[in-house]
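Presented below is the structure to which this report refers.
The complex is shown incomplete by one protein chain, all other protein chains being positioned as in the whole.
Every chain is named by a letter (A and B) in the order it is written, and numbering of its residues begins at 1.
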Amino acid sequence: MRHGKRLFIATFLVPPLVLYALFVVSPYVQVFQLATTDWGGLSPEAHFVGVDNLRRLFADHYVWNALRNNAILLVVMPVVTIVLGLFFASMLMVGGRRGRAGVRGVRGSAVYRLVYFFPQVLSVAIIGVLWKEMYAPNSGLINGALRAVGLGSLAHPWLGDPNLAFWCVLAVMVWSNVGFYVVLFGAGMQSIPRDIYEAALLDGAGRAATLARITLPLLWDTVQVAWVYLAIVALDGFALVQIITEGGPGLRTDVIGLRLYSTAFGEAKFGYASAIGVAMLFLTLSVAVLALRLTKRDRVEL
Amino acid sequence: MSAPSASDSSVSRRDLLQRATAAGVLAATGGGVLSACAMGGGGGNDKAAGGAKNSANPLGVSESAPLEVVIFNGGFGEEYAKAHEAMYKERYPKAEVKHSATIEISKTLQPRFVDGSPPDVVNNSGGNQIDFNGLVSQGALSDLAPLLDAPSLDDPKKTVRQTLLPGALLPGTYDGKTMALNYTYTAYGIWYSGKLLADRGWQYPKTWDEMIALCRQIKAAGLAPWTYQGKHPRYMSWPILSAAAKLAGPDILVAIDNLEPNAWKHDAIKTAAEAYYQLAVDGYILPGSEGMDHIQSQTEWCRGNAVFISCGSWLENEQKAVAPAGFQMAVAPTPSLTKGDKLPFEAMRGTSGEPFIVPSKAKNVPGGLEYLRVMLSRKGAADFTKRVSSLTAVQGAEEGLTLPPGLQSATKVMKASGDKTFNWVYNSYYRKLERTLVDAACGDLMTKRINPAQFVEQCQRGADEIARDSSIKKYKRT
Partner (left out) sequence: MTTTDAPPPTAVGTSRPPADRTGDRPPRRDSGIVDAFSHVFLVAWAVLTTFPLLWAVVSSFKTDEQILTDPWGLPSALRWSNWVRAWNAAHIGTYFVNSVIVVAGSLTLTMLLGSMAAYVLARYRFRGNRVAYFLFVGGMMFPVFLALVPLFFVVKNLGLLGTLPGLMLVYTAYSLPFTVFFLTAVFRALPNSISEAALVDGCGHFGLFFRVMLPMARAGLLSVAIFNFLSHWNQYVLPIVLMQGQGAEQRWVLAQGLTGLAITEGYRGDYGALFAGMTIAMLPVLLAYVAFHRQVQSGLTAGQLK
């Protein structure tokens, strides 16, 4: 039996591990090796350059520019998404209060949840291409709608305006993520016993107070996890930016993923691109550690 | 049936994230076990045996060696290449010719370059072309000298080099070696609808003052005088550099190409930038232009919503589905900035484009060169011009063909420009300088976020940055 068990463990564990080691672990390890070379990627020739790439990285203001954009995404995107998510979820779950049963969801909340979730099931490629067309100055829906309702003066060349382009991309990220968190937070809220809300009602707590003092603390764990996942989305951002703006205008929407990609596949500098990857690995880890630290807070036990 | 209970998972979730982070740290720092070299590759030395070189076969093509051609499937499509391939096949019936076309040249071919098994001929063009600086400095391309010194297919007394338009080899020549053959010939100027101007009784302006005066008239008539390819604002760097070169002479362009210190800060460039900046300041640009890509802005222009646009002579082909009948597309040189311009009004930028390369690791290098020789024959060139309405680098190949209006106009102004035609190549030496840095500066200038002084400053900063970057190989020209 012991022998059989060993064999069983091996047959079950080895194939996934091999696959994983080959395609996931080894590339991450190799990033370190490539990062110390000046390899161009168009010929097999490469030279060891040590930490030159890292040194170059610190002086590369394009990298810093991209990082700054990622940093803004990292702070703003999760906050806006979570706030909107909580807001809509609480509307749906406890929006129609003071029924005989006390606190309940608004009418049609199932329909809202159905619809809000749409962007979540769409490919980032579809979302990107769609919004690129949405923002087009003359043929896009946004300006078209503004003009149709007589607000033509608000029409902008959205993605062509360096002060707006970045926020336009950020808005798309929020747009595509909010629905998921409405459903996630909504599910969380449903597990909060109604009598807690009703007690708060009796105490005369308002809508905002209920959300801040009751719902949020009870959902804190979920919010925290949401933040970590959104942070990972924010650190990436590559696909949307590449499709919608290609980093423009004038690199104002550049993000680190796009920088890495175009350094490698556009400028044929694979060694340097790997160095960017290495730096990002550590940055990602720091953000994750930091996120867990910052969100540390005693959970309310029910 | 059960699943993880609520308390179970909520307790462990945070824990797990923590431990996962720790595992990530371990994996990221402690690695090294699995480090297998990615840079392997390098096979593919099984070159096709060359044929004997003689006067009938100056490049030593093996008759039966297969030939593989990869075409950039952009504005010109791929049909022209099939015609060239048929001509090659006619000469070498035993050779198998493989054809493919893609809009993503870089993604398609990068792996094959690393692998050492690239195709024999590549049209390395388009937004996703492979960076030439990288290709040349990493030794990935064949020197085209044997082709250029071979007799042309039409006249054995002339070498291929002698059949080309003057200056056609300049882009694609790196430190004296021609590594890419730019096949098309493009006039860069200001485009307008001949019909629109005639209907309104307007004249294309020869000086900048006249241009501004006309713009005022156009605006009063309720049209936008200008539009530009807002998402690719580098299109506006072309008239600016052209106007500057006409003002101070083409030497300033050599200085730019050679990344000489303060080349961009030359007064002429600032003067030219001021002129085009004026368009933005006076509100002569179609609102919303900065948010449009090239198709969108060119379509606005075709629809008569804007009168002038800067572009190269591929414009006619690009817009052929949209341009209304009787549009009479026409191109003109940039208006002279002053009366004392070093070059006459007629002078304009003409350059070859659409770079074809023969990779050094290609299996059939002689065949690749021979294919280019076929393309450069009068028959090959005339066929190309007929199919895609573009001139080629071959002298006089368009003679006797009926050209569409835009191309007729381009041919006419190029003839008038004659030996005053000028060009710059910094964009093919240092792709990023034009595509990213100058591009951004033009975007800022045309939307009035920076003034002309800041514009030349910003371009110069970009050039200095390239000059300082030791990882980019530098080229000089005279």
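Note that a residue touches a chain if its C-beta (ideal position, glycine included) is under 8 Å from a C-beta of that chain, and two chains touch if they have at least 3 such contacts.
Remember, predicted model here, so these are calculated numbers, not experimental data.
> Which shown chains does the hidden chain touch?
Contacts of the unshown chain, counting the full complex: A, B.
> Of the listed residues B:G74, B:G312 or B:P333, which contacts the missing chain in the full complex?
In the full complex, the listed residue that touches the missing chain is B:G74.
> Give the residue, chosen from A:V31, A:V49, A:L86 or A:L251, that touches the chain omitted from the document.
Once the missing chain is taken into account, the touching residue is A:V31.
> So one chain is hidden, and I want to know which residue out of A:V51, A:V83, A:L154 or A:A187 touches that hidden chain in the complete assembly.
Hidden-chain contact among the options goes to A:A187.
> If you put the missing chain back, which residues of chain A would it touch?
Listed in rising order, the touching residues are 4-6, 8-9, 12-13, 15-17, 19-20, 22-28, 30-31, 34, 84, 87-88, 91-92, 95-101, 104-107, 109-110, 112-126, 128-134, 136, 138-141, 143-145, 147-148, 175-180, 183-184, 186-188, 190-191, 222, 225-226, 229-230, 232-233, 235-236, 238-239, 243, 257, 260-261, 264-265, 270, 273-274, 277, 280-281, 284-285, 288.
> Residue by residue, what part of chain B touches the chain that was omitted?
Against the left-out chain, chain B lists 1-6, 8-10, 12-13, 16, 19-24, 26-27, 36, 38-41, 70, 73-75, 100, 102-104, 107-108, 110-112, 114-115, 119, 127-128, 293-296, 299, 303, 318-319, 321-322.
The definition used in the following text is that only the chains that are shown with their structure count from here on.
> Between chain A and chain B, what's the gap in Å when you average each chain's C-alpha atoms?
Those two chain centres are 36 Å apart.
> Can you name the residues of chain A that touch chain B in the complex?
Those residues of chain A that touch chain B are 21, 25-26, 28-30, 32-34, 37-46, 56, 135-139, 143, 155-162, 191, 221, 224-225, 228, 248-251, 265-269, 272, 281-282, 285, 288-289, 292, 299.
> Which bits of chain B are touching chain A when the two form their complex?
6, 10, 13-14, 17-18, 21, 24-25, 27-28, 31-42, 106-107, 110, 113-114, 116, 128, 130-131, 133-135, 137-140, 230-231, 233, 287-292, 296, 300, 431-432, 436, 439-441, 443-444, 447, 449, 471
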